[in-house]
Structure formats: C-alpha cells, structure tokens
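Up next, chain A:
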Amino acid sequence: METIVFSLLNGVIYGLLLFMLSSGLTLIFSMMGVLNFAHASFYMLGAYFAYTIMGVSSFWLALFIAPVLVGVIGMGVEKWGLRRVHANGHVAELLFTFGLAYLIDEIVKIIWGRTSVNYQVPDSLNFTLFTLYGADYPAYRIFMFFVAVAMLIFLWYMLKKTRIGLIIQAALTHPHMVGHLGHNVPLVFMGVFGAGCALAGLAGVIGGNYFITDPAMAVQMGPIVFVVVVVGGLGSLEGAFIAAMLIGILQTSAVSINASLADIFGFLGLSPASEVGEITISSMAPMLPFLLLVLILIVKPTGLMGDREV
Partner candidate 1 sequence: MSDFHVDTAHTPDIAPPPSGEPMLKVSDLHAYYGKSHVLHGVNMEIMPGEVIALLGRNGVGRSTTAKAIMGEVTPVGSVKFKGQEIGGMPNHKIARLGLGYVPESRDIFPTMTVRQNLMLGVKDLRNPGKYDVDQMLDMFPNLRSRADNMAGVLSGGEKQMLTMCRTLMGDPELIIIDEPTEGLAPKIVQQVGDMIAEIAKSGVSILLVEQKLSIALRIANRVYVMGHGEIVYGGTPADFKTRDDVRKEWLEV
Partner candidate 2 sequence: MHPPALKLVNVHKSFGPAKIIQGVNLEIARGERHAIIGPNGAGKSTLFNLVSGLYSLSDGEVQLNGAVISGKKPFQINRMGLSRSFQVSNIFANMTVRENVRCGVLYSMGYGYSFWRNIGNLKEVQEKTAHILEDVGLLDKANLPASLLPYADQRTLEIAITIAGGAEVIMLDEPTAGMSHSETDRAVELIEKAAKGKTLLIVEHDMGVVFGLADRISVLVYGEIIATGAPSEIRGDPRVREAYLGEEADHIEGEPA
C-alpha cells in the first residue's frame, strides 16, 4: 500500500515534469512539423536563467521572466535559423536543432561553468506539506503539480478554444490558404516556436531546482522527452499528457519494486542465480521508457493518441 501510494505520488510529479517538458515539443511539432532536438536545451536555459534571475531578484520574478527570455531566444532561432533550413526538408530541420543542442550546451558551459549551479527551491516553498507513512512531502511538489496543470489548461485552451489555435491548426495543413485569408503565418510560426520554447523554459524553472541544474541536464532529459511525445502520439496534447504520466509512474514504481526477473519468471525455470534472473525490476527502470517507445512504434505507429504516423 505504502509503496503504491508513494510510487503514485512521485510518479505523478515526475510525470508532470515530463509533461511540462514535452508539451512545448508537442506544440511545436503539431504546429510546425518540426521535431526539435534542442528542446531539452531550452529547458536547461530556463533553469539557468531562473538561477541567475533569482540571484538578483526573486524566484517569482524568475518564474515569469525566464520563460519569456527563453521564448524570445526561441523566436530568434526560428526566424534566423529554422526558417532557412525549412526548404531543405525535415531531416535538415532535425539536424539543425541537433546542432543547436550542442551549441546551447557549450554556451551554457561558458556562461555558467561546467559543473552544477546551486539553484535552490525558494524558501517560501521550502517546507513540508504533510507527512505520510513517515516520509515528508515537500510543498514544492504540489507547487509543481499546480503549475503543470495550469500549463495543461492554458495549452488546451489555446489549441482548442482560441482563434490563434484555429489559425495554427489550419496553417498546419494549409499554410498558404491561411495566408490568403489574411493571417500572418510566418509570424504565427515564430510565435509558436517561441511559445514552445518558453514552455520548455518554464519547465526548466520548475524542474531545475527540484532536480539539479547542470550542463548535463539537457542531454539527460532529451531522449526521454522524445519518448513521451512519440509514445503519446506526435502532436497530441492529451497523448503527451497520458504518456508523461504513464512513463513517470512506470519508471518510479519500477524503482520501488524489489522483485527480480527470477521472482516473476521463476515458474519458467529462470534461476535467481543466473544473470538474467538476478536482474531486478528496479534496475530496469531506466530502460523501460525506451522499450515502450520501440514497442509502440512497431505496434501502433501513431502513438497512443496521435492521428498521424511519426
């Protein structure tokens, strides 16, 4: 029971963070068809900006300014980089963002050093909310929860309920037609890319102090974010949410399961002393998302909720 409750609590938090990260990527992909490899780098930028802003001002200010800064950078990238590459096709776009990720990582190292910075949870959120089965539950996690939910609502509202959402959705399939109706499609695209990056930046502000802010954070988060987006179904916000939760809970609960493969498959004659038998579920946690990715792509290439093939 305890195990389940804790796994859920932690899994949901991790899942929400994954969702925050992948929502921007989903946004960008569904609008522009660009798989942004540098997305996790924008997440990292968000964390570092927040750290720097917090140094001179407060966390709350950082919470607003850092994502905006990241968004502006994203818009610049779209305007001067991505747009040019667009003509050479999706592979070129993908490689462009791939290179961009390298570049951002290096620049971050120049500015903030090669080791982690001390980006801390603000004092106002640094208290124990409740104690459950002898373990404290920090208030910050609940804060994360609310921010993620707010993001979900905001995105959903933007995509489904506003005219901008409509324009973007229309521009995805018929960009020229939307232009002929008098809407500025390049501006919309730039805005979308910027917004997607800003969302990544926001995730960075929130996640950077929950985890750790160092130059490796982008590389470590990058692949998993792709897993979320692809498993959820490219371009599907709901899918990304479900996949993020699924992966968050899956991975966290795997860590808390002590059973080994032999315990599970013992009836097949798998010996606990054998190399395969002694592998524990918890040690398999890191590879589960990727297993899921490969399986999903083979079985259902549209992902859980997507309506088009990757």
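The candidate set was assembled so that all candidates are chains of the complex that A comes from, given by their letters.
Here, a residue touches a chain if its C-beta (ideal position, glycine included) is under 8 Å from a C-beta of that chain, and two chains touch if they have at least 3 such contacts; residues count from 1.
Here the structure is a predicted model, which is why all the values come from computation and not from measurement.
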**Study point:** Candidate from 1 or 2 that touches chain A, complex-wide
**Key:** 1
Review point. For chain A, which residues count as touching candidate 1 in their complex?
Key: 163, 166-167, 169-170, 173-174, 176-186
